[in-house]
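See structure below.
Removed from the display is one protein chain of the complex; every other protein chain stays in position.
Then we have chain A:
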Amino acid sequence: MLLHDTALIYGRYMRQSLRSRFALLFGVLTPLLYLLFFGPLLTGLPLGGRGDSWQVLVPGLLLQLALFGASFAGFMIILEKDQGIVERMRVTPVSRLALLLGRVLREATVFVLQAVLLVLAAVAMGLRAPLPGVLIGFGFVALLTVALASLSYALAMRVRTPQEFGPTVNALTVPSMLLSGLMLPMTLGPAWLDVLSHLMPFRHLVDAVRDAYVGSYATAHVLYGALVAVGLAVLAVTVGTRVFRTAGA
């Protein structure tokens, strides 16, 4: 039943996404701009890691795409709450987990599609990375999206207006991006910043994807990254499902 329910909810929202193809393209615009106008600045710079500048930058942009996109996914549910759609679904026998999973899997699909576009553009700009590494990168994008979209939906179910939601998410995502070394490796900075960044879960994810992009798969970074990503996703889905069950209580 969980599979049936999840597939139904996923299908409903996926059809909604396919109706707005422009949104799909515009979502990938910001990372593309970074790729076009920031990427060339790094060419030839010693970035302290293995691989060239594209192998450092593109993994960061992929996770940035997921971080900013999925964190704001909850906006849609605020609109749906106002339209009574969330309540209408909550009085059906559909599993609360499916109500969340159907939605976050749609987000994951959309962001992986956008990630594919981004990587194709990066390849055109000069990125060279092994296919398994690129696929691992997509896996991390999907897991991070599931985790962040679940938390975003949970927060959106608790707040009343977009005016409460937007600044809260911004206050969390911007420091997360800066402290995770998404744009440049944190090893380039002072030691205290590097130590601080290890407290950010996204740091471990970006290190893992950077390793995968240079063809190193059996590394501590990949292991920690995978553990953090899976752990975060499980925790976030649990929190999100609980909120779908008890919202309004």
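Just so it is clear, contacts are C-beta pairs under 8 Å (C-beta built on N, C-alpha and C of every residue); 3 or more make two chains touch, one makes a residue touch a chain; residues count from 1.
We adopt the following convention: contacts and distances are computed from a predicted model.
Chemist: Out of "ABC-2 type transport system ATP-binding protein", "Peptidoglycan glycosyltransferase MrdB", "Sulfate adenylyltransferase subunit 2" or "Serine-protein kinase RsbW", which one is the UniProt protein name for the chain not included here?
Modeler: Going by UniProt, the chain not displayed is called "ABC-2 type transport system ATP-binding protein".
Chemist: For the chain not shown, which residue from A:Leu3, A:Leu45 or A:Ile85 touches it across the whole complex?
Modeler: Here the residue in touch with the unshown chain is A:Ile85.
Chemist: Which listed residue, A:Gln16, A:Thr43 or A:Gln163, touches the chain dropped from view?
Modeler: Checking the options A:Gln16, A:Thr43 or A:Gln163, the one contacting the hidden chain is A:Gln16.
Chemist: Tell me which stretches of chain A touch the chain missing from the display.
Modeler: 1, 4-5, 8, 12, 15-16, 19, 80, 82-85, 87-94, 246, 248-249
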